[in-house]
Structure formats: C-alpha cells, structure tokens
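Encoded as structure tokens, the structure appears first; notes follow it.
A protein chain is absent from this complex, but the other protein chains hold their places.
Up next is chain A:
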Amino acid sequence: MTYLLVIGTRKGLFTATATGDDRRRWELRGPHRLDKEDYANMAGVYAVGIDPRSRRILVGAESSHFGPSVWYSDDLGGTWHEPPHAPIAFPDDVDAGFTRVWQFAFGDEPGTVYAGVEPHALFRSTDGGQSFELVRPLWDHPHRAEWFPGAGGGAIHTVLPGRVTAEGTDPAAMTVAMSTGGVYQTRDNGATWNPAGRGISAVFLPEQFPEYGQCVHKVAIGADGVFYAQNHHGVYRSPDPAAGWTSIAQGLPSDFGFNFLAHPHRPGVGYVFPVISQECHLPPGDHLQVHRTDDAGESWHPDDKGLPQERYYGIVLRDGACTDGAADPGFYFGTRSGDVFATTDSAEEWSLVAAHLPDVLCVRAVEV
C-alpha cells in the first residue's frame, strides 16, 4: 500500500509518500507551491485536513503579510487551488477578523467540513471546504466574553464531530475545545452548546476546577468512544465529558503537553508528548519523549525506541501528531525542531520520515 503524510510547517507545506506497509522509507516533496506567488508558498500552515471520502486535501495557511486563506488539492498534493472568494470570513454584522484555521474536521454528510479558527469560532462548509459559514450559536454563546487568548492565540483548535454511544454514533453531536475557554458540546447539530469540562483544571483561574474557561490543548476520542484530554497542566479521561473528567496524569514525567493521540482501533491505547511546564516549553530532561498507555491512562510507559537519544529541544504542538487509521495503523508526529517520526502498530520503534524541516505545526496521514 501507499501512504501519504502531509506536513504543515512554519514555512510551507511538505508531503511524504511511503510505498510499503512498514512505512519506513519516505519520499519527501516540498515546500509545495500553493499559489502563483511565493508568499503563500512560504506561509505558515497551521491546519491540514484530508477528506476521508473524497481524499481532498485542505490546507489552512497564513501569510504574515497578506493574511490567511484555504487552499485545496484534489490530486493528493499535485496541484493546488484557492477559491476566488475568501473561503472563511466573518459576516458583516460580526466585528471580528479571521486570523487562521487551527483545525479541519469532516462531518457525517459528504462535503461537510468544519474549521476551528482564531478568534474562537467554528465554521461549517457543505461544499467540501470551498466556502464556510459561521456557526452562530457557538459564536453568540454567553460565555464568549470570558474566553481569552492563550499564548498561541484564542482559538478553537479541536473539532470532533459525532459521538460514539452504546447505541452507535450520534451525528448530531460535536465536541470542541479551545484555548482558553474549555470544552463545549452540542447534541443538536450545533444549535445549542454546553460546557463539558468539569474536572479539568485551570491553574490560571481563582477557581481551580471551573465549569469552563480551561486551556484545553487537545481532546481526542478513543476507539471505544472514550474521550481523552491534554490540558494546560493535566491529562484526563472521560466516558462522557458532560458528566466530568478524571485525571490520568499519574506516572507521566509532566502533566503538561499539547497533544493526545488515540489509537484508531484499540480502546485504551494512546500517546502523549510531555512538555515540562508552561514557563518553559521543552521536553522533560531535554530528551524527546513519547509516552504510551495501553490501559486508558491507568499507567504510562516511555515509547521512545528509535527516537534521538541526544539532547533534544523540539516539542510536539497541538496538531503535530496523527494516525493514518489503517488496519495496521501508522502513527506520526513532528516537532518544532523540524523532525518527523513514524511508527506502526506492529513496529517496535520509531523511524525518521524527514529531518531539518521548519517547525512542524501539523501532520495528517492517509492510506491512498
């Protein structure tokens, strides 16, 4: 089989292709020419999405001079297009300017794409990502005045459509997480939103465990529908976020980090990428560390075979890790030092996909 890894960096978009199920040998391409002019080609790529049905790749990129936009490719990165109109823009009656896409997610209906953006907002597209409309009920939420930007900006950076229940997947449900603001859920297709972060800490607020307002860096859903969260201090698990969260940080070298990567098929299996503190975002012990749980966070063990053993200072950001979802799933992460690593469920070690890229901001992978 062939596998495509799409890598968004601080200076442009790269892709890597592997032909072989061990996913150890990769051919790297990039930076891709998103546009006719160089400013877009060197733009920061903060979000990549690969439509699981159409294989369309969406890229949210941002030029420091000329602002953000969305580009797409329908030939796995061979050619790129930008809609003639602004794909994402706040409506005239909203005093906000679209800054950047932080995450794309795909809905149950073909062509439905969600974009979590900065400032804190969710947009929805029904035409495959060519035009988006603001999800008004979340924008108009009465809590909005109490959401504020963290160091990375104020954004919705986790968008999880659907929810697995005992009765099956509920397509009207959606979970979002934001920095800061916490976790919110809808059960009625976005018409109403309720906070769902009770039990997650907010070390920067007078109330340590508020109902909302936390800086939740990432939420992921396990294969059995259990939710996991990597918080600004704190790692958590919840079978039902509306009912609260439980700490699972015991045994990790740090409870701080930006990502949680859940196994697509095996319940209770997931990865975190610890960072030592909010004051100093470096790997613990100046050593690139990945920790894995096989029991839903009851215990953790280092999973760093094949990773650099020398001093290392790059960390993994919010969207800097992913799985390709294959039957023998590949797992991938990139660091701010520009290195990208891969492994598979059946492999015993990580291997290097690419080195010395610009800071890796996001990765997405798919079996093609």
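By our rule, a residue touches a chain if its C-beta (ideal position, glycine included) is under 8 Å from a C-beta of that chain, and two chains touch if they have at least 3 such contacts; residues count from 1.
Keep this in mind: contacts and distances are computed from a predicted model.
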item	value
Undisplayed chain, where the name is taken from the UniProt record, one of "Molybdopterin converting factor small subunit", "Fis family transcriptional regulator", "Peroxiredoxin" or "Aminomethyltransferase"	"Molybdopterin converting factor small subunit"
Touch with the omitted chain, as defined above, among A:89, A:172, A:242 or A:282	A:89
Touching residues on chain A - with respect to the absent chain	35-39, 63-67, 69, 84-86, 89-90, 92, 95-98
